[in-house]
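Apart from one protein chain that is not included, each protein chain of the complex appears where it belongs.
And then chain A:
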Amino acid sequence: MPSSQPITRHAFLHGAIASLPLSLAVAPWGLLAGSMAIEANLSPWQGQGLSAIVFAGAAQLVAIGMLKGGASLLSILLTTLLLTSQHLLYGLSMRPLLSGQPLRWRLGLGFLLTDEFFALTSHYDQQQFNRWYALGVGLTFYVAWNLFTLAGIVLGQNIPHLDRLGLDFSIVATFVALIAPTVRNVPTLVCVLVSLFSSVLFTYWHWETALIAAGLLGMGAGFVCQKLAGARA
C-alpha cells in the first residue's frame, strides 16, 4: 500500500527519536564493551561481532571478563543463558503485541528486544502498537550500540587501560535506575539485598559461578518471601 508509506516512515522516525536519549546514555558502556574486548585480546572483528551478533551489553561484558579469567566455553554460555533470562519475561509480556506479526517481524523485533526496547515499546496496547515505531526504537539503539563499540575498539587500541577509567559505573548507574523503581515491596527488597550481598561475597571468594549463584539465590529469596507473605495473608 503506497499510501501508507508516509505514515510508516513517520512512525519509524518517531521511534528513532524516542530512543535517542537511551542510545546516547549507553555510550560509556559501549565504549567499555569495545575496549574491554581489545583488552581481553579479542580481535577488533571479534569485539565488533559480539555487539553485532549478541547485542546484550551485560552478557558481553561478563563474557569478556570470564574469558580474561580463563573460564570454559560452557560456563560462559551457561552464564549468558541465565544472565539474559529476563528477556524471556520481556518476550512473554510482549507476546500479545508480537506473536500475531508475520515471521520476519517477529524475528527482527525479537532480535532487537533489549531492556531499553522493552521500556519504550511494551506499554502500548494492541491498537496503539506500531511495528514501525518499534523498529525505529530497536534499530536506533542497535546502531548506537555498535557505533559506540566501534569507538571503544578504536580507542582501546590507542589508549591503554581505558577499563580503569571507571566507565563500568555507567552499567551501575543504568541498572540502579532500572532496579530501584521496581523495589516496591518486601520480597523484591529481600531479593535485591540477598543478591547484592551474595554477589559480592561469591566474587570475593573467586567463584566462577558467582553471578548466577547470587542472582538465583536472590530470586529464590524473593520468591520464598512472596510465598510466605501470601500464605500469611
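In this section, a residue touches a chain if its C-beta (ideal position, glycine included) is under 8 Å from a C-beta of that chain, and two chains touch if they have at least 3 such contacts; residues count from 1.
Criterion: contacts and distances are computed from a predicted model.
*Asks:* Which of "HEAT repeat domain-containing protein", "Raffinose/stachyose/melibiose transport system permease protein", "Response regulator" or "AzlD domain-containing protein" is the UniProt protein name of the chain not shown?
*Replies:* Of "HEAT repeat domain-containing protein", "Raffinose/stachyose/melibiose transport system permease protein", "Response regulator" or "AzlD domain-containing protein", the absent chain's UniProt record names it "AzlD domain-containing protein".
*Asks:* Among A:Ile159, A:Leu178 or A:Leu228, which residue is in contact with the omitted chain in the full complex?
*Replies:* The one listed residue touching the chain not shown is A:Leu178.
*Asks:* Considering the whole complex, which of A:Thr121, A:Thr140 or A:Ser170 touches the chain not shown?
*Replies:* A:Ser170
*Asks:* With respect to the chain omitted from the figure, which of A:Ala11, A:Met36, A:Ala56 or A:Ile153 is a touching residue?
*Replies:* A:Ala56
*Asks:* Could you tell me which of A:Gly34, A:Gly136, A:Gly156 or A:Gly215 touches the chain that is not displayed?
*Replies:* A:Gly215
*Asks:* Which parts of chain A face the unshown chain closely enough to count as touching?
*Replies:* For chain A, the residues touching the absent chain are 21-22, 25, 28, 42-43, 46, 49-50, 53-56, 58-60, 62-63, 67, 73, 76-77, 80-92, 94-95, 98-100, 106-107, 109-111, 113, 119, 164, 166, 168-183, 187-188, 191-192, 195-200, 203-204, 210-212, 214-216, 218-220, 222-223, 226-227.
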